[in-house]
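Reading through the structure tokens given below for one structure.
Below, a portion of the complex is reproduced, with chain positions unchanged.
Chain IDs A, B and C follow the sequence of writing; residue 1 opens each chain.
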Amino acid sequence: MILILTPNIEPESSSYQQLIAHLSRLQNIQLRVHREQGSEQSLTEIYLIGDTSAIPVEDMKSLPGVERVVRISEEYRVLGRHRGDQRPSHFDYQGLRFGQDTLHVFAGLCAVDTQEHVELMMKALRDLGQVCTRMGAYKPRTSPYSFQGHGKNCLPYVFELAGKYGIKVIAMEVTHESHIDEINDALRGTGSPTGVMLQIGTRNTQNFELLKIVGRQKEFPVLLKRGFGITLSESLHAAEYLASEGNRKVIFGLRGVKTQLGNPHRNFLDFAHVPVVKRLTRMPVCVDPSHAVGSRTSGPEGILDLMHATAQGVIAGANMVLVDFHPAPNRALVDGPQALLLDELPHFLADVAVAREAYEKRVALAARYAVELQTAGA
Amino acid sequence: MILILTPNIEPESSSYQQLIAHLSRLQNIQLRVHREQGSEQSLTEIYLIGDTSAIPVEDMKSLPGVERVVRISEEYRVLGRHRGDQRPSHFDYQGLRFGQDTLHVFAGLCAVDTQEHVELMMKALRDLGQVCTRMGAYKPRTSPYSFQGHGKNCLPYVFELAGKYGIKVIAMEVTHESHIDEINDALRGTGSPTGVMLQIGTRNTQNFELLKIVGRQKEFPVLLKRGFGITLSESLHAAEYLASEGNRKVIFGLRGVKTQLGNPHRNFLDFAHVPVVKRLTRMPVCVDPSHAVGSRTSGPEGILDLMHATAQGVIAGANMVLVDFHPAPNRALVDGPQALLLDELPHFLADVAVAREAYEKRVALAARYAVELQTAGA
Amino acid sequence: MILILTPNIEPESSSYQQLIAHLSRLQNIQLRVHREQGSEQSLTEIYLIGDTSAIPVEDMKSLPGVERVVRISEEYRVLGRHRGDQRPSHFDYQGLRFGQDTLHVFAGLCAVDTQEHVELMMKALRDLGQVCTRMGAYKPRTSPYSFQGHGKNCLPYVFELAGKYGIKVIAMEVTHESHIDEINDALRGTGSPTGVMLQIGTRNTQNFELLKIVGRQKEFPVLLKRGFGITLSESLHAAEYLASEGNRKVIFGLRGVKTQLGNPHRNFLDFAHVPVVKRLTRMPVCVDPSHAVGSRTSGPEGILDLMHATAQGVIAGANMVLVDFHPAPNRALVDGPQALLLDELPHFLADVAVAREAYEKRVALAARYAVELQTAGA
């Protein structure tokens, strides 16, 4: 059960204090308070953890300082959509809005290799009006003998170049808690010229200890990738580990799952789950066509499978696209074969725009027909 | 290796006879002749079966009556796309063109239950300008104790109603060779008021004996569904069973595969394979969102997952949509929960049109950028 | 609901006639009568199909001619085990007993290629006291361009050689109803020197039309292989298609399923399902290690994976082993790489015997501990 308090309520106020006192007397119920400081107001929610089935919603509504009460199902307490739930499905970061209603493309390097490539990539993005990118510094690799990323050594120049080219948010995978400190250090050392979205990769989707630690910091938003061998539901539960520790700036990433039924693609694309995640939770949804498709094959129209996959995600309402580009794929240290060329960036963005426009038309169409059906039914 | 002969060459002609005589002397090579009688000309192809690696293309080109020679890889001999292959990727039936460049919606009843429902369905289609439908008479069911379809008993009224409402092609699953005879009988008995596309379901994708028999008749085109537990490649090989027996009017159907990773959808949607099938073969590609999604859940925009899935197929170039509608889903005998309502047909068709328009824009965009890149590279 | 009648009851008897008259008056209930003529007595069962939940067991028990009544769950009506069910879990064929308590090895050729190889194989079996074998005449192959088996042409010499070497039962896959006629013809033509167990392969597990036809003949027992991409439950339902048409001499075959998680084995071995099938149904269970493992790799003890897999099936209670041998695997036309050599047959049989002996010890142990626990609990 969630109690949504009146906006801007102060912890020192007497109504708040009375409320807490009352709630503390509930038997076998724990309280978890979540306070979100927005630019204009502060919002406070109190989660009642335990068996709340016997607590009447009306009783809770009548308590001082309580504006609304939502009885939640067991699943996805914090991030889920519950009956009567009007909590937001978006957040702001670095002046950008990330929501179930927006779309951002994060084109960039799967793995940072040289400063030159980073600069070429960012310049190309700037020239096309892009303000987000992906840059991999920490790479989890199947074999311990493969290149594992340049780690903290590349962070200073990556951040400085981001500042130089107006990049506001860099998506960057972390695989250990120490990486957060390293990122913070490098940001401070370079004067915080950009922002970072922490990415949890598919091999760590159920690395709950990492999720808890990442969830405890509220500075950086988090992109959690779906586990490639577990169900959607299990992956959504993993997102709750982030949120239950306090961080709700969570984007959920679809990147394909592992089964031979997806051949010849490297993974089996799961972008049909875009509307499912948006229905079950309030998280924006990202699609990663590069890792899903894993190659540069194309159909008879001369359109890459990877671009078809992107369009499929976007026309169904995806809110973020994570995609690998590289100035010289044959010299890339990781996943070169699937990278798009910088030359292809304008086409890629134009193709995404067509799919997004179609999505928006579809939404308008649905609204129109809903009215018609309602009228007809009346 | 395929020898494409000069159009309209006559089997009685001396050039043809010389050609055959020559080919018959090739060691360990079998000939298979395929003759397609079109409306304007006849086309003849000769397949050389066996180890043709030692036979020079130039030698074959110089033979009498040979216009072109295509060396084919082992895979998908007849239906595959091979290097330098310019054979068509479309066919005509009932005055309609089914190709990798067209789109047809086959909305209809998963299983025929009553004559009244058939008529309601067909009338709705006619009113919206549709000329294709699906009507299930033979239903393979997991349990022998479930309803198995009305079989041949419903065929006469289904065909008559199709004629009455201007339906030109009905997609209809067959599970035994005798069903083809029954369909032929019913068509003859009703004066052939419509056409039929024979559908091979996912449980029979590797029922090779049925495929051979269906392939031997050239009257009806065939919609072969992908096997839900086998790889794409294995399913494409199955299509060759149809083609190698003579019938090349084959459409390949994607309908999702079975794995728990697709939950909460009934099957895991495989529509990312639309461009793959079009690249590997010359078959038009059908998507079946109803069986893939298996429910009427919808995203927060109020758009059904099933419509999102359809849009995903169409924006990537799907050529046919097979979708379940029902005038009264709660009284449907098979798969009611996933059926769309007749009221929803206009919205569905409008939504498909948006996605198709986006696909066409994307194709134009790709053509434009291809020119630009070429110019830039020159 | 099943009514098991008194043994040897005659359809002409008045008790039987009264019984049928009574049952026919039950509303919305269909009757299906199954009569099994054994060597010593005839058994008759009447299945009440429809919603029998409102019919009291006691009422039915009191009807003339009824010895026992079993209320069955929806699943696996005929072949399933139901509460209080004491119907047999075995059948006899060619003087051999096939039951959940017996074990038979069917070593032989995956695909018959030459008469010489058939004879070498059968002689080796005879010399080691074996009376069963496998011989593939009809081979379903992924590609239409692969060798499809010698079909009916090889049947006469296969059957004659079986007679010569004392082979009593040959397991043989059929993929079309006409194959049954061909087998019958060949048996008659050769004086029925042996018996045949019809095998339904994994690609036809849900070829329900074939199952119905095979189920209608009661002469040959049937080995139904599990579908390699469907659940166990779906495959068990398929077995009901055989039984509901009248043939209950059904053996269920485990042969591995298709998923890359089974690599480096060709299929993912499912022999852990041996006790599951025996719990849910009354069918004897066969394991096919050859197709499951698909290679001749071995562990550091010098024991083939294929033999380890066999031992795993047998120690858990498997009742039949289907295994590929070949006198000259490098000349085999189908699946040579996985075939065992004739030289290895004695070792294979000895290894199976060790595992069977262990199974029997385990059964005795379980019985002993059950008594001890009961005594301790008393």
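Basically, a residue touches a chain if its C-beta (ideal position, glycine included) is under 8 Å from a C-beta of that chain, and two chains touch if they have at least 3 such contacts.
Keep in mind that what you see is a predicted model, and the values were worked out from it rather than measured.
Summary of assembly composition: all chains derive from one sequence, 3 are present in place, and the complete complex in the structure file consists of 4 copies.
The rule we apply is simple: only the chains that are shown with their structure count from here on.
Overlaying subunit A onto subunit B using CA atoms gives a rotation of 180 degrees, to the nearest 5.
If you average the CA atoms of subunit B and of subunit C, the two centres end up 37 Å from each other. Note on chain placement: the centre of subunit A and the centre of subunit B lie 39 Å apart, centres being C-alpha means. One finds 52 Å separating the Cα centroids of subunit A and subunit C.
Within subunit A, contacts with two or more other chains are made by residues 259-260. Remark: subunit B residues 81, 89, 100, 229-233, 257, 259-265, 268-276, 278-279, 292-293, 297-303, 305, 307-309, 311-312, 315-317, 343-344, 346-347, 350-351, 354-355, 357-358, 361-363, 365-367, 369-370, 373, 376 touch subunit A in the complex. Listed in rising order, the residues of subunit C touching subunit A in the complex are 258-260.
By the touch criterion given at the top, residues 49, 74, 77, 140-145, 175-176, 203-204, 206-210, 212, 227-231, 234, 237-238, 240-241, 244-245, 257-258 of subunit B touch subunit C in their complex.
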